[in-house]
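All protein chains but one are shown in place.
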Amino acid sequence: MDLGPFLFLASLEGLVQAAVLSLSALGLCLVFGVLRVVNVAHGEFYMAGAVIAWAISHALPGQPLLGFLAALFLAPLLVGLAAFIADRAILRKINHNPEATIVATIGMLYVIQQSALIGFGPDARPMEPPFYFHVNFPWFGYSGYKLSVILMAAALLLFVWYVISRTRLGLFMRATQLDREMAQVSGIPVGWVYGLVFAAGAMLAALGAVLIAPIRQVHYLMGLDPLLMSFIVVIIGGLGSIRGALLAALVIGMCDGIVSMFFSPTLAKMISTLLVALVLILRPEGLFGQRKPL
Amino acid sequence: MTGSGKRSLTLHIGVLVLLFLLPFILPDYHQLVITRIMILAIFALGYNILFGYAGLLSLGHAMFFACGLYAAGLPVYHLGWEVPLAFLFAIVISALAAALIGAIALRTQGVAFMIVTLMFAQAVYLGTLYFSDVTGADEGLVLPEHARSFDALGMRVDLTSPEVRYYIALALLSAAVLMVCRWVNGGLGREWVAVRENESRTRMLGYNTFLIKLKAMVISGTFSGGAGAAYGLLFAYVGSTFASIQYSIDALLFTLLGGAGTVLGPILGSFIMFYLVDFFSGHTTAYLLATGVVLILLIMYFPLGVLGTLRKKWLPWLP
Partner (left out) sequence: MSDNTDILADKDKRKSLRKLAGAAGIAMTAPFSPVLMGHALGSDRPIKVGMQLHRTGIGASYGRWYERTAVATVKLINEEGGINGRPVELVIEDDGTDPKRGAEAIEKFATWHKTDVAYGTLFSHVVIGSSPRAGELKLPYYVVSEGYHVASGSLNRYVFQPGITDVRSQMVSMAPWIAANLGKKVTMIFPDYAFGHDHRDYFSAAIAEQGGEVLEMIPIPPTESSFTRYFPKIPRQTEVLYHVLVGPGVLTFVKEMGQFFGTRDRPRIFGYIDSLEAVDFATPQLEFLQGTHFWEAFPRYAQPDQTQHDQYFRGQVGVDNNGASVNDPRDISTYSHMFGCWETLFIIKQAMEICGYSGPEDRQALIEATESLTEFPESRNHPQGGKTFNGKIHQCFGIQHISRVEDSRLNVVHTTSIEDGLYEPEADYTQMAL
């Protein structure tokens, strides 16, 4: 294939990747920004979202659009509820201590993943896309649903931006993020905000997963990759900086799409993990961030 | 020697003697299992130096385990080295790798240190997959026939014999326990604890805390690498599963469970966890559920682990 079409295809792949990545990375970023903790179970909330989406669409055979819409609504809700309970029952008990939280969320990672293995089974299962049409470019074909994922993700991100900047909950969140003690003194129920933000982070991961489930298959081990990619995005983007994370998701999604077409995807991943380590060492505040370091 | 010193010495020697006698009464299967556990316990002992004593939580120790594993296995496989030479080579390489990674990663602390070590380990894991021509990647390499025995002290050591493997593992574990005992009760151990408890004060008192932490890192990495080398050579297989994140978490889990900052804790943790997983895997395919539940319960209710809790409540003399 010639270089032009080749780059075009790589960019499309990169955009789809970036769209889903920005949702899940935004979730990780919110949790880090407000709670100052790293949620290692983030990828498993993503996986849980996909599994629930599959179950819903499986329960409504022959109606992929209805199933998809129901999943888009219900899967994040259920995942968010589980995350909220996990925060109140576990993380609150250890006072959201950063290091203990990492160990506890590693535990949660296994619990969620293995529960999916028991309930959902070890197989990869396909989820039918809500609609399917084929886009024929002169050089290659592309899935119309994949293109629509980019638009849906953009719409969802706008909605998140609205919640954060224009609602009361968003205000509470921003206040807690800036200064926990002050927020508490001003009567903001910080404990609840923590729980809700933890849940919101998981819901964003689940949303990304519902979008991707009809493209890839649903599998109980699908959470590890998005976890690592989200990590990379959040760290490069400046820890806790939402704008930085979105920009980083776009850049990294596109780079991954393009680089891994020229080189081996394994090599591409290797380089990006090393890059993250170096960024943390040389610029602990993140590449685009100005906030206090980890 | 003080009373508590005597008691702790008796305890450690008692544990090792018990392990020495076990094969005479145990069925074959447990002999094999305990051989594996003892090697993993060396790995956990090494992890504990960094985490339990120097207070640095690494999420990437599988890279040192894998480093020793490959540094021993690859020369044996590709160059036909003898087993003892490969083992010593792996120790040296692991120490160098730990010094290099330590010098870079120790510029960060806290959560950043956890993530940097995690990322380095992930890069090492991906590297073992990427250079599949040399490492065999997922499929791994089976060490050839010549690596199943070697001459030492005028004797032919046959690594295919389960008894021989058991006592080699025990000898390595004993050496590791004695070294750890010596270090943590000496000046080095006190420096580590000082850094763990209050790094800035230690620095103000004129200590080079970076160097103290680097020593912990090198010793910890060398132990882990030695365990990896022993695992690969005793069981004649190297493969990238050993570099996966699962092994980093196992080291943390064994240490937390047994009791971070106690000498015998990691050994006890390895035993309990290995048998717990073995028990679970007989009943469900989702045996890693045990890992998750134990981690959460430990961090919520017993952050000191089994021996740490015992020491706090009843046995203050425990090292």
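To keep things simple, chains are lettered A and B as they appear, and every chain counts its residues starting from 1.
One rule holds in what follows: a contact is a pair of C-beta atoms (placed from the backbone, for glycine too) under 8 Å apart; a residue touches a chain by one contact, two chains touch by 3 or more.
The shown structure was predicted, so the numbers you read here are calculated from the model rather than taken from an experiment.
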Next item on the list: From the listed residues B:129, B:157, B:181 or B:272, report the one that touches the chain absent from this view.
Entry: B:129
Margin query: Using the document's definition of touch, tell me which of A:73, A:132, A:159 or A:192 contacts the absent chain.
Written below: A:132
Note to self: Which parts of subunit B face the unshown chain closely enough to count as touching?
What the structure shows: 27-29, 31-32, 129, 132, 137-140, 142-143, 148, 160, 235-237, 239, 241-242, 281, 285
Check: Taking the full complex into account, what residues of subunit A touch the chain not shown?
Finding: 1, 5-6, 9-10, 13, 17, 117, 121-124, 126, 128, 132, 134, 136, 140-143, 215-217, 219, 221-222, 225, 257, 260-261, 265-266
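Keep this in mind: only the chains that are shown with their structure count from here on.
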Note to self: Nearest whole angstrom, what separates the Cα centre of subunit A from the Cα centre of subunit B?
What the structure shows: 34
Notebook entry, point to check: Quick one: in the complex, what on subunit A touches subunit B?
Noted result: 38, 90, 93-94, 98-100, 102-104, 106-111, 113-115, 117-118, 122, 228, 231, 235, 264, 266-267, 269-270, 273-274, 276-277, 280-281, 284, 293-294
Next item on the list: Using the touch definition up top, name the residues of subunit B that touch subunit A in the complex.
Entry: 57, 59, 104-105, 107-108, 110-112, 114-116, 119-120, 122-123, 126-127, 129-130, 249, 252, 256, 284-289, 291-296, 298-300, 303
